[in-house]
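Handing you this structure, nothing more for now.
All protein chains but one are shown at their positions in the complex.
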């Protein structure tokens, strides 16, 4: 394995752990679930986006499902959340940072995988975004929350921008790890600016009149 | 492209636009979503049924996902809903008619695609119905509504009848655009009669005793 792909693997597994941990913590906060629920919801948050991407690409079985390292890391993240629960609340900031890192890496790797399978420019961007936000969306559906990605904050938009950057870089011939990391960094910065300044995606123009 | 397939493409894109518009309007009516939510839910309503059909057929990537015209038209329908919102309420009747047209076309084209991939008679009818009602069902799940198709009105039944007609026509050797349009017209008429006379699918026999 080259250093570049080893670097990417470590980053991707870190993102997977963060997504599983954060996904399981969200489930614990919102509803009452047992160990089956916590592990299922944590793993679904971490792996669900990539699984939906691979279903749409027809790349089956899905890559992360087939790789025991991803399954193990995702299960571990969920079990840490199960064991420590609310005591992890004081780690809110590192968890938020790791989650933003996961979002960025998943967007970029998802968009690149789309290109690799020969889909078009716009489709690769959509697949990157789905990879990044799909798992959390599935978790929210299972715990009967309206997916937060549809309602407020900046979560899908940084993922979309990161995907756009890496797909554009690819079109202009800038390939490989550097372009991927720049795109991921861009997504990460937009996401953290969104958190810091409490930015939201535009709302329907007549929202106020309606409420 | 032949005139027949050009006709069909135009009809299919019109149905896609109507579904995206109507799906996005439903989302705006029921819950509070931002632009990401409106576009996602509109596109999912328009393309979700066909995507589920293509996943079940193993015809991946899904046809409409791979075709930028469908993605663009679906996004446009959702953005019109986002921009105009409630002001479109006065267009309720044309939107309803377009939605019934979309239902009819999607049922017929979904059933025909099933036959083309060699599935059985009953399976083709199920696939037609899923193509027609699947997108709205997925949207309802995401906005935490019990899918209206499961509870009342005549929505799945016209789609099922339209699929049945076109699959039967195919079995009796009547293929091509005329048979498809007759089947779609039949679905359309049943749907509009349902709306006009407020018809419902049968309810469980002991419903009254239970409530």
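Letters A and B name the chains as they come in the text, with residue numbers starting at 1 for each one.
The rule is simple: a contact is a pair of C-beta atoms (placed from the backbone, for glycine too) under 8 Å apart; a residue touches a chain by one contact, two chains touch by 3 or more.
Values in this document were obtained by computation on a predicted structure and should not be read as measured data.
Chemist: Which candidate, B:30, B:63 or B:119, sits in contact with the chain we can't see?
Modeler: B:119
Chemist: Out of A:38, A:73, A:105 or A:201, which touches the unshown chain?
Modeler: Final answer for the missing-chain contact: A:38.
Chemist: List the residues of chain B that touch the chain left out of this view.
Modeler: So the residues of chain B touching the missing chain come out as 55-58, 117, 119-120, 122-123, 126, 137, 141, 144-147, 149-152, 156-157, 200-207, 209-211.
Chemist: Could you pull out which residues of chain A are in touch with the chain that's been left out?
Modeler: Residues of chain A in touch with the missing chain: 28, 31-38, 40-41, 51, 55, 58, 60-62, 65-66, 68, 71, 82-83, 85-87, 141-144.
Everything below uses one rule, namely that only the chains that are shown with their structure count from here on.
Chemist: Between 0 and 180 degrees and rounded to the nearest 5, what angle rotates chain A's CA atoms onto those of chain B?
Modeler: The best-fit rotation has an angle of 120 degrees.
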